[in-house]
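One protein chain omitted, others in place.
Up next is chain A:
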Amino acid sequence: MLELRLVQGSLLKKVLESIKDLVNDANFDCSSTGFSLQAMDSSHVALVSLLLRSEGFEHYRCDRNLSMGMNLGNMSKMLRCAGNDDIITIKADDGGDTVTFMFESPTQDKIADFEMKLMDIDSEHLGIPDAEYHSIVRMPSNEFSRICKDLSSIGDTVVISVTKEGVKFSTAGDIGTANIVLRQNTTVDKPEDAIVIEMNEPVSLSFALRYMNSFTKATPLSDTVTISLSSELPVVVEYKVAEMGYIRYYLAPKIEEEEDTKT
């Protein structure tokens, strides 16, 4: 038996909108600690990891660990039927092959039940080791979204470099090149507008902008985004989900292979 009641239902709607473009089908894993998901895109270049901790739910009941395979497109269709102020409850039985989403309006005068068929999804779970990153950048999420969007109109690859001077996003394409440099800035009125750069070691990596752009779909979830970079690891782009969890996107960097060099 599984029953999760989320008062701020709009969070779940936003979560879905931020992963459904990257992944078609995925298993949601429920345990006593929380509601989570890990899934890769079909080309195994990007990974999304979602966690909503049990404390964030008004009511959280999960009798035994359960993995539910869902088509995210269909799930999003159903969640779009929920109002932004609605309370969403997710319900499933052990051994059942459906999941129910219940939407309650804040005034309790409307209750809607949507039942969705579950799928059997065979997916690999990747072990992600905790790592010390060379550089960590925290910045306003809409600023990051804007940069990715702007750069993708020029080129298809972004080079992110962190140095003493700041963080530089650059790209090159047929029509020309673009460089955007952000400097550390903590003297702002609102803490979420700050740009904080923690650099242990300078780092410079290339990434496909197409994926970065799909990560920025999570912008409505959080005012800030944290980008963690290490030269031999995938980048992590993290958005906090209220006080209850996070969405982390991992993206494998572009690499220059020896065998790709001209002979």
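In this text, a residue touches a chain if its C-beta (ideal position, glycine included) is under 8 Å from a C-beta of that chain, and two chains touch if they have at least 3 such contacts; residues count from 1.
The working rule: contacts and distances are computed from a predicted model.
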Pick from "Flap endonuclease 1", "Isocitrate dehydrogenase [NAD] subunit, mitochondrial", "Exosome complex exonuclease RRP46 homolog" or "Folliculin" the UniProt protein name of the chain that isn't shown here.
"Flap endonuclease 1"
So which of A:83, A:96, A:166 or A:202 would be touching the chain we can't see?
A:96
Identified contact with the non-displayed chain, of A:7, A:112 or A:208
A:208
Residues from chain A at the interface with the omitted partner, ascending:
27, 29-31, 40, 42-47, 64-69, 92, 94-97, 118, 120, 122, 124-129, 208, 232-234, 250, 252-257, 259-260, 262-263
